[in-house]
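What follows is a short report on a single structure.
In this view, the complex is presented without one of its protein chains, the others remaining in place.
Then we have subunit A:
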Amino acid sequence: MAVLNEEQEMLRDMARDWAVNESPVTEFRKVRASGEPEAFNRDAYATMAQMGWAGVIIPEEHGGSDFGFLSAGLVVEELGKTLTASPLVMNTVAASAIVLGGSDEQKARWLPRLASGEAIATLAVDEGPSHDPAKIETSVSDGKLSGTKAFVHEAHGADLFVVAAKDGLYLVEKGDGVALTTRKLTDQRSHADVTFDGAAAEKLANGGDSLLDDVLDRARVLTAAEMLGMAQQVFDDTLDYLKQRVQFNQVLASFQALQHRMADLFADLAQMRSAVEAGLQAVDAGFGVARAATIAKTEANRVMHTMANEGIQLHGGIGMTDEYDVGFYLKRARVLEQSFGSSSWLKDRFSKLSGY
């Protein structure tokens, strides 16, 4: 666990309390049962924003707290533990694009509303089912943006899209020229293919050539933070279960074969936590971000993948039931694993960044 300052500790504890008491997995079940493509509870999101969570990385002059990504990650991790369905991660990533690349006027217009929860933004980059930011066809002429983005996270609730075009990132408001096709994935969250057909677009003109990569790295570390919370929860639940479940007249936890499995997972989780926290801290330090974010997401993918599988396996039959929560973590885990970089894409990037 990273060394936290007092503010960060307070923020984490507040998020933990709220998630456990106000947003347990039963709340996610309600969202799922509602069948709404938006797939989050507006009242809950308003509360989250009131507590300042939508503005953690937004500068104070624009209504945020400017606590940074490590702090944002702490909140996201706690919410990940209870599978809280909300656009918080995507809104934070989209806001970071405006912070890095927006003009003073764009910042003044959007950041206060994104911080207060009055408006919601998301990021639309990929045009196919596998993450590949090098393959972008979306283009802009005369301030009109056209192209189709695939599996945009939290698209249904978004008022604003930060869209990657061939020549940079653009802001596009929902409305004319923006059409959503719902893509229901196994995690039962909001995903849509978004078609922009001559939609009015404003370029994020600052931030330089690396803006898209910088924003995607922020998406990677925050996604990894959500996965960290999920992995921690699956681990804790599984450990509890093994300590309770009796077979052969003894608790399962007393079998050495299972003790070693849990010890392996514990060690994996430690590595995942270090990598994720280092990724978040690198963003805050503004140094070595690409490499740290790549490591964070790759480790998150690896450990979460195994953790979800082991969580089900070690629960036995009960882990296969919809009534039990562990299956939800598996389904969300794979969606996040394939978002903003699958392991093979990330390993390729890592090799290139490392010069081999």
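Basically, a contact is a pair of C-beta atoms (placed from the backbone, for glycine too) under 8 Å apart; a residue touches a chain by one contact, two chains touch by 3 or more; residues count from 1.
Definition applied: contacts and distances are computed from a predicted model.
Considering only "Sarcosine oxidase subunit delta", "Acyl-CoA dehydrogenase", "Spermidine/putrescine ABC transporter permease PotB" or "Aspartate carbamoyltransferase", the record for the omitted chain gives "Acyl-CoA dehydrogenase", by its UniProt protein name. Considering the whole complex, the residue from A:28, A:45 or A:345 that touches the absent chain is A:345. Touching the missing chain, out of A:42, A:166, A:184 or A:243, is residue A:184.
Of A:128, A:143 or A:208, it is A:128 that touches the chain left out of the display. By the touch criterion stated above, the residues of subunit A touching the omitted chain are 128-131, 150-151, 181-188, 191, 193, 246-249, 255, 257-258, 305, 309, 312-313, 316-317, 319-323, 327, 330-331, 334-335, 338-339, 342-345, 347-348.
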